[in-house]
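In this view, the complex is presented without one of its protein chains, the others remaining in place.
What follows is chain A.
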Amino acid sequence: MGKPETVRLVSKEGFEFVIDYKAACVSNTIKNMLSSQGNFTETELGEIKFPEISTPILEKVCQYFYYKLRYTHCPDVIPEFKIEPDIALQLLMASNFLDT
């Protein structure tokens, strides 16, 4: 079912986030996973499991991918990317892992 132009990211609770390949490549870790040589299941199915990232964190990460894509090279005023304080630490750990 995986279309080449999209990537599925699966959270700890099994939620699937279907995002554009281009958006996923905001994360260097994901980009490397998807473009690495060899027959990894990740590369073939376009599905990556993150058993350590919970659903709200992964959703925030995906929102950030799109935010980043939209406002990179954007001449307009860039709005703030809102992060709720209670998820900040987990989000920091996820973004560190994803190299984002």
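Just so it is clear, a contact is a pair of C-beta atoms (placed from the backbone, for glycine too) under 8 Å apart; a residue touches a chain by one contact, two chains touch by 3 or more; residues count from 1.
To be clear about the criterion, contacts and distances are computed from a predicted model.
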Among "Ubiquitin-like domain-containing protein", "Ribophorin II", "RNA polymerase II transcription factor B subunit 3" or "non-specific serine/threonine protein kinase", go ahead and choose the protein name stored in UniProt for the chain not displayed. "Ubiquitin-like domain-containing protein"
Tell me, which residues in chain A touch the chain that this view leaves out? 1, 3, 6, 13-20, 23, 55-56, 59, 62-63, 65-66, 70, 82, 84, 86
